[in-house]
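Dropping the structure in here first, questions after.
Complex shown without one protein chain; remaining protein chains in place.
For chain A:
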Amino acid sequence: MSSRILPGLAAGLLLGATSFGAMAADLVVYHSWSAAPEVAALNVLKAGIEAKGHTWTDIAIPHNTGSNVNLMSLVTGGQPPNVFMESNPGVYRDLAGMGFGFPLTQWYTDNHVTENLPAAVAASIAVDGEIVKVPTALHIDGMVYYNKDVAAAVGVDPASWTSLDAMFADFQKVRDAGYAPVAVGSQPFQVGYLMHALVAAIAGPDIYSSIYGGDVDPAVFDDPAFAKTLETLRLFSQEAGREAQNRPWNETTNQVITGKALMQVHGDWMKGEWLGAGKVAGKDFGCVEIPGAKSVVVTVDAWGLLGGVSDEMKAAELDFASVVVDPEIQAKFSAAKGSTPVRLDAPAASLDACSTEVLSILADPARQVQSPNNTVDSDWQSSIWDVVFNYWGDPSMSVEDVIAKLKDNYETILG
């Protein structure tokens, strides 16, 4: 008898609880994450949402395109998600045009979030001057990750390098010991990312912004620092063997993990591969910024909130935002995903060696720039990738050729 009554009673109580909490809502969450660390990170957010009395309905669709067609088809079909993972500013402009924009600047100010964000994060969550995104994870586009065992075996210490010259000077020692100094993947995407990371590191934030910022100024191509960047890129390309041809970044990372190469320069999402192989940051592998870097490039994964909904739903969506940017939850989220918290005030104890390093770099607002994906015309970016990749693969192409070609492309695309 009691066994029949109890579940009924429990269900009744639950129903009562949900109807009492008038704010409870079902949030439809659209994203493109399905890898194990990503799912673990999403579950951190889900627990936070559920603690606020809401439920999480999941839609996962992978996408690699800039315009996010799948999100737009859900919106067109009249079943838009309440929150969606999206960084491309164009999507936010489109949504605002359709009456689904959700401006958040006031909310950020009221909740004292903005002042705790690194400058590049604060810049990348705004579209046309209005904050519309909720930053969830942060990555640096060009970090040096190195195998500590190899470094110890060879007798070099990447953490001691203060300039790229010092780094390249040590390479012969690595080669003599029978290791590849740097693992590179000859793929347009990897070379393109290496290029913009090097521009930020060697040529500095001003020249970077004149190439990868919103307003492109072709005059900076004549700057000697830009030529120096290209010469450095050539040094990296000389480390690419035949096997590097079209090698994906994660396989390149595995060259370092398995101790065939000393280091790799790539986005610090490589940490996921290291953690996946059971390695520990600071113990098995180390991470430093590009030696002597003038600035670093910051990629931000962010959520958008759907506007044009009921006030109740708006409140629920803002609850979601407050969960995402909560410092404690940020720390847990980043530990699960292998990213770095987007807040400078994330509890230090929960950070691994690499995230600590990244946040210490980002404490200085003058030394960080946004990822080109956030700012630059996509035709212009792919034309840079194209030229730089040709330069990478063709030793007879000179720095002057690259500069001439880039100027030419500028005239065609943006001139």
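Rule of thumb we're sticking to: a residue touches a chain if its C-beta (ideal position, glycine included) is under 8 Å from a C-beta of that chain, and two chains touch if they have at least 3 such contacts; residues count from 1.
As a working rule, contacts and distances are computed from a predicted model.
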| Absent chain [UniProt protein name; select from "Selenoprotein B, glycine/betaine/sarcosine/D-proline reductase family", "Molybdopterin synthase catalytic subunit", "Dehydrogenase" or "Sugar ABC transporter permease"] | "Sugar ABC transporter permease"
| Contact partner of the left-out chain, one of A:Thr109, A:Ser163, A:Gln245 or A:Thr258 | A:Thr258
| message | Using the touch definition from the top, which of A:Ala24, A:Ala60, A:Ala177 or A:Leu318 touches the missing chain? | response | A:Ala60
| Contact partner of the left-out chain, one of A:Ala35, A:Ala169 or A:Ala404 | A:Ala35
| said: Tell me which stretches of chain A touch the chain missing from the display. | reply: 28-29, 31-39, 42-43, 46, 56-62, 64, 70, 73-74, 76-79, 81, 139, 248, 250-251, 254, 257-258, 267, 269, 272-273, 275-277, 301, 337, 339
